[in-house]
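Starting off with a structure, shown below.
A protein chain is absent from this complex, but the other protein chains hold their places.
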Amino acid sequence: MQELRELAKKLLLEGTVKVVIGYAEGRRGVLPIFAVTPGEAGRLIFDPRCVQNLATYLSPRREQVVALGRPAVVVKGCDARAVAGMIRESQRSRDDLVLIGVRCGGVLADPVSAVEVSEATVAARCPGCDARVPKHVDHLVGPLPPAPPGTSALDARIAELEALSPGERFAFWRSELEKCVRCNACREICPMCFCVRCVADKAQPQWIESSPHARGNFAWHMTRALHQAGRCAACGECERACPAGIPLNLLNRKIARVVAERFGYSASGDPESPAPIGTYRPEDGEEFIL
Amino acid sequence: MTREMHISEPDLRVLAEDLVRGGTRLIGPARPPGKDGAVVYREVKGLDEIVLVGDPPARSLKEFFLPPTEVLFTYRQKQGDVELAPAPHVFPPQVVLGARPCDAAAVSVVDKVMDWDYHDELWFGRRQATTIVSVACSGGDASCFCTAVGLAPDVAKGSDVLLVPVEGGFHAEILTEKGEVFVAAHATRFAAGGRSEAAMAYRAAARGKAEANLRADPAKIRAFLESSFEHPIWEGIALRCHGCGACAFVCPTCHCFDIVDEAESVATGARRRNWDTCQAAKFTLHGSGHNPRKGQDCRIRQRLMHKFAIYPGRFQEILCTGCGRCVRICPGGMDLLEMLDRIGREPAAPGEAGRGAP
Amino acid sequence: MNGGNLYQPHLVRIDEIVDETVDTRTLKLTFKDPMLAASFDFKAGQFGEYSVFGSGECTFCIASAPTRKGYLECSFKKVGRVTAAMRELNVGDTMGFRGPYGNSFPLEKMYGKSLVFVAGGIGLAPVRCVIQNALDLRDRFKDVTIICGARSVGDLVYKRELDEWAARKDVKLWQTVDPGGETGGWRGEIGFVPAIVEKARPGAIDAFAVVCGPPIMIKFALPVLNGLGFKDDAIYTTLENRMKCGIGKCGRCNIGPVYVCKDGPVFTAAEIKGLPPEF
Partner (left out) sequence: MSEAASTSTETGQAGAIEPRIVAFVCNWCTYTGADLAGTSRIQMAPNVRVIRLPCTGRIDPVFIIKAFERGADGVIVSGCHPGDCHYLAGNYHARRRFTVFREIMSFLGIDQRRITFSWVSASEGRKWGDVVNEAVARVRALGPFVGYRSLVEKPNAGA
């Protein structure tokens, strides 16, 4: 903690950055803060309650954050993957950012009521994580906590769904997606959803029905999953933000697995690695094509 | 016209069964069927499913009066002509059992805008069909602040009958004509009852609990908002906001909507009304590309202004019930309770404000 | 209303289509229901929600005058989904109309006074409604001055009316185009609208001004009018915020405490100066 604070103070004092985007204690749990003074940097913390992916605040769409000046941002391994994605897709230049990596032992599923990481409290995406030490960062702080216990409940749930018939899966997703009210929290919080104008907001033609009925919701979530394929940083923020409690991580993880199996690609912290959609190999599998 | 009665828990259970058997749609705060998960208001088959006392359900009651999407009318085009078929605005009876009093109050707050010169038939059709039986709240959690906006955990506003938990059952206050009709229809389930000391004690304890979270003066907040359109506080507050609008969608009083046409085929389709939110940049975007509310700071300000200055100015009602849903749901950690606290302490003239500091 | 609900429009038929400019078109509409066609009434300045079924609704002022019964007109530019669909329609096709909504220009208050109309581009649409209305009751007003402009000669809308007004002895008409927008045969003024207002020097005594046009024109026209002696409460204009319901419910058109759809669209310059800058 002290290491993080001292580093942030130093970066601000020597003028390397104008703002440090990090975590601080709030009234109910941890909040993102934008520390512009060394005093504010003294409030920075990192612990398993720091679930937010702060890379989102680096999007050029966040004009008011951009206006603060050159940022340093505190990133976990999954967050660093998002930053790499943004750099890969020319949203930010690597030179404009200072990345403060934090070693991570998994975050909490419910950071307001739980404090300690255990098999029962850890976020479902964390067990088995291969990015507990963020890569391609400028500074790395904190000790490496033990790996989160157990195995991911997501994998088990995906396997269950895959074992169902198409009709049963359709019924499951219908009951989930019926709850969607199209608040777009999944999109707005996503660091990789930086489009100035989302396909879902386009009306000429209106490809995606904007009404929150299950049909419009299927169109939205299928399209979003496709647009995230090979880009999703697996930070789980969309599911956390969803006020309807839709298990979006199931879809994200399933598609990440497809991309890994079919194209041998998984999102990493390396901005130089090419994205799987937007490139191709002549020998890609095509057993589904007649 | 308040009348006091008593209903035992077994009687309430039978009453719920009677309702369902009689074909009335019964709605209550309940967990999703067969699953763990957040309590929401949904159709239930009996009292056992209903979580009568507890924190506010994840979503409010408004969706039973203003659904997330509803058909306004359908159209059918034939050779240059068009036939319209309006959505029916008479609805089968439904009873909400176990409404949190704040959610019942919200519905009556929104009544005002829905009946402002123009009477919204769809809203009031559902209102008319619905009897709201609330259960006094025990005081909520750390995000509740109903007392700061002039309501209370046991507020009667908007409810037709208010139940207060007492040993073995509920003290019942019959508040409206609709409540009287409801009680008359289930007369055998209710017993005579007068003043109940136990009920008074429960209510006082609940109020005390809610008051501890936030003491604010709505008049002062309104005065600040009306005088501080240009104020550095907005930019600081808006930094961590994602502009997603989850707050508005879970809000019991946010009622802004969009109107869209959706074709089913070349010739047929429907015009729908969908929930919308002032937190989205698209909300005010002109066809020309001009946007009067360009930044997220403007949108946050609009949300607060609408709730605590504009609506009170028009309708003498605060467009907020202090249910705390927006605080609990916000993925960016925006905290209305904190904002109100801060605004309440802010002098009305522009002053110093830190960035993103809570 | 139609046995339906507030949001269900009346059916109207397109009787005439006039292309005002390359991108601006006027539709003349009549109600399909003859009873409604006979009884429909509105005031100058009010607006309506026009719909193309399958595409949606759009908000425009009623561009024709309430004194000309039996039809209504709207002028629009193709900018979005609905206006694009409107451009695809032909004479005889059916549209929807809800309204009239909003407040209006206080014409009665202007009786016995002089009127100065200042309009730029398609801003002439709401002004044209008042001009027609006033000219139909010409003996109730003193001087009538019309100053209107567009980027170029080709962008001038309502050319038929402009010729008609130019021919009238009881109307002073100033037409202008932005510098560079003139053609060989152009006999009007060349210059921005505020400059022409300065040149025309309409008298402010016992006079009201009605100003509509792009925000930048309004911004520079107001001080000119003030300089000529027009008080802010004698200058009227309209605001065009995005709307959906038109009836004070959907929450979209708020400017501070004002609901443009209910308290507007007509405001005095004094009222506008009291509003937060969200339009």
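A few comments on the model shown:
Labels for the chains are A, B and C, by order of writing; each one numbers its residues from 1.
FYI, contacts are C-beta pairs under 8 Å (C-beta built on N, C-alpha and C of every residue); 3 or more make two chains touch, one makes a residue touch a chain.
This is a predicted model, so every value here is computed, not measured.
The shown chains contacted by the absent chain are A, B, with contact judged over the whole complex. When the full complex is taken into account, the listed residue touching the unshown chain is A:171, out of A:67, A:171 or A:195. Mapped onto chain A, the interface with the missing chain covers residues 161-162, 164, 166-174, 178-179, 181, 199, 207-209, 211-219, 221-223, 225-226, 229-230, 251, 254-255, 258-259, 262-263, 276-282, 284-286, 288-290.
Touching the omitted chain from chain B are residues 40-42, 59, 63-64, 67-70, 263-268.
Keep this in mind: only the chains that are shown with their structure count from here on.
With chains as nodes and touching pairs as edges, the resulting graph is complete, every pair of chains being joined.
More C-beta pairs touch across one of A-C and B-C than the other; that pair is B-C. The distance from the centre of chain B to the centre of chain C, with each centre set as the mean of the Cα atoms, comes to 39 Å. Counting partner chains per residue, chain C has residues 80 touching two or more of them. Multi-chain contact residues, meaning those touching two or more other chains, occur in chain B at positions 258, 260. Within the complex formed with chain A, the chain B residues making contact are 37-38, 58-59, 68-69, 142-143, 235, 238-240, 242-246, 248-250, 258, 260, 262, 272, 274-275, 277, 280, 282, 295-297, 327, 329, 331-333, 335, 337-338, 354-358. For chain C in complex with chain B, the touching residues are 2-9, 11, 51-57, 79-80, 83, 92-94, 96, 240-242, 244-245, 247-252, 254-257, 262, 276, 278-279.
By the touch criterion stated above, chain B contacts chain C in their complex at residues 72-73, 75, 77, 80-82, 84, 86-87, 89, 113-114, 116-122, 226, 229, 255-261, 263, 269, 271, 273, 276, 278, 283-288, 292-293, 298, 302, 305-306, 309-310, 313-314.
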